Structures are given as structure tokens and as C-alpha cells.
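The structure appears below as C-alpha cells.
Right, chain A next:
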Amino acid sequence: MTIAFYLASAVAIAATIMVITRRNVVHALLYLILSLLAVALMFFALGAPFIAALEVMVYAGAIMVLFVFVIMMLNLGPAGVAQERAWLPPRMFVGPAILAAILLADLLVLLAGNPASAGQPQVVAPKAVSLALYGPYLLAVELASLLLLAGLVGAYHLGRREPKKEND
Partner candidate 1 sequence: MPIYSALRSLWHVFKHTFRRPITVQYPEERPRIPPRWRGRIILSRDPAGGERCVACYLCSAACPVGCIALQAAEDEHGRRYPAFFRINFSRCIFCGYCEEACPTRAIQLTPDFEMCEYDRQNLVYEKEDLLISGPGKYPDYDFYRVAGVAVGVKDKGAGERELPPVDVRSLLP
Partner candidate 2 sequence: MTEPWRSLVVIVGVLAIALLVIMAQVWLERRIIARWQDRRGPNRVGPFGLLQLIADVIKLFTKEDWTPPFADRPVFVLAPAVVMTAGMMSFAVIPFAPTIGIVDLNIGLLFFLAMSSMGVYSVVLGGWASNSKYSLLGGMRAAAQMLSYEVFMGLSLAGVVALAGSFSLRDIVEAQRHGWFIVPQALGFVVFLIAGIAETHRLPFDLPEAESELVAGYHTEYSSMKFGMFFVGEYVGIALVSAMITTLFLGGWLGPWLPPLAWFGIKTFFFMCFFYLMRGSLPRPRYDQLMAYGWKLMLPLAMLNLLVTGAFLAAR
């Protein structure tokens, strides 16, 4: 399991690097999907199969399909690649890279501080997840559902057909 975890992490990192350096949007998206799959595998290796499955279903399976769908609808082609090239010269990466390095250092310091925290992974069954969600985190679930409801209403409003104007 440890090997699987590190392998998946390596794939996730590599894929994510590819995501931000690709010029072709669809290729970038493909790498993003790959990265999400790798993250799902990491969850699985850490003993959270439920989250892993949801990660694949919701992120890699549903949300990314929508992304691909929209990109396909725009059908950018070579013009899009050229634009990407113009907008993304290497020096654009300097700022984010510095910020990310600070974060990394932060993480390393934290990890060095208490090395014993990474305990042995234990498998979390779907039932435990549900009990946690509808027990201590009930408020968060309700808030999220409220957010979704707002999204639903908004989508309905945007997609609604205008009533025909009476011509009098």
C-alpha cells in the first residue's frame, strides 16, 4: 500500500505539472483528470475508499466531463494554443512558484515539528463517513445543500424560457 501511495503521489505531481504547462486546453484537462485519478488512488491507499470513489465519480467523472464539454463547444483549435503561448511566457510561473515554495517550506516545517502524527492508516467504511456527515457535521451538510439549492435556482433562472410577450 505504501508503494502504491507514493507511486500515485508521484503520478499526481507529474500530472499536475503537465496541467499547468500544457498549451492545448484539452491536453491540460486530460492531465488534470489523470491527476484527480491519482489523488483518488492516494485516498484509496490511505484507507478511504469511499472518498476515493466519490473523487472519481464527482470530480474526474462529472465535473471534468463538463469542462471537456465546454471546451469542445468552444472548439478553440490552433488559435487557442497560440493565445496560450502568448499569455503564458515562462516568467509568468515565477510568482506562483515562489508562493508555492513558501507553502512547501511551511509544510516541511510542520511535518518536521511532529513526525509521529502520520499514524497507521485505517480503513474508513462508507457507513462511518455517513455517520460523521449526518452527526457532528450536520450543519456543514445543510449549508452545502443550501448552497446547491441556490445554484439550482440560479441555473433554473438562467435557463428559463422567456414567456411569450402578448402583442396587444
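The set was built so that all candidates are chains of the complex that A comes from, given by their letters.
One rule holds for everything that comes next: a contact is a pair of C-beta atoms (placed from the backbone, for glycine too) under 8 Å apart; a residue touches a chain by one contact, two chains touch by 3 or more; residues count from 1.
This one's a predicted model, so the numbers in the text were calculated from it and none came from an experiment.
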Complex partner of chain A (touching, any copy) among 1 or 2: 2
Residues of chain A that touch candidate 2 when the two form their complex: 24, 26-27, 30, 33, 49-50, 52-54, 56-57, 60-62, 65-66, 68-69, 71-73, 75, 123, 125-126
